[in-house]
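Notes to accompany the following structure.
Only a single protein chain was left out; the remaining protein chains are all shown in position.
Now for subunit A:
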Amino acid sequence: MSASDDKSGDIMLIPGAEDTIDPATFEQILEMDEDEVEREFSRSIVYDFFGQADSTFKKMESSLEKKEGEYLKELSELGHFLKGSSATLGLTKVKDSCEKIQHYGSQKDETGVKDITEKESCDKLKTTIAQAKKEFLEVKDVLKEYYKDTD
């Protein structure tokens, strides 16, 4: 089944979707829906993700602000966690940013190869978390529109 066969509309036609969503991955999720109008399964997954992302970003921000204990490690783990979820939905931009958060948290550069200082990590984390959050909100709008959610 391909996107064009989808009777309930193609998400890629929604503005902003093209850069932020990997169609193949997302379609794979859509294919799991038993009812192509209700889309109960994919909808629940997407909303699970919204919840996860909101709480994860909150944790990230407070952790980076407090800088308590092994906060960098915690940030790296949070980055990894959200990376996994966003990857599953094919939310490429969020996923890429989360991967960077994971690397910075373990004091590596964005490709995870070179070591960086704690200070550099913090600076980069601050901007990257903000960026990831922004990307998340963008794709959230796209997804909401897709599920005709007018909240």
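The working rule: a residue touches a chain if its C-beta (ideal position, glycine included) is under 8 Å from a C-beta of that chain, and two chains touch if they have at least 3 such contacts; residues count from 1.
Here, contacts and distances are computed from a predicted model.
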Quick one: the chain not pictured, UniProt calls it what, "Centromere protein X", "Rab-like protein 2B isoform X1", "DNA-directed RNA polymerase subunit beta" or "Two-component system protein A"?
"Two-component system protein A"
Of the residues A:20, A:63, A:85 or A:121, I need the one that contacts the missing chain.
A:85
Considering the whole complex, not just the chains shown, which residues of subunit A touch the missing one?
22, 24-25, 28-29, 31-32, 41, 44-45, 48-49, 52, 77, 80-81, 83-85, 87-90, 95, 99, 112
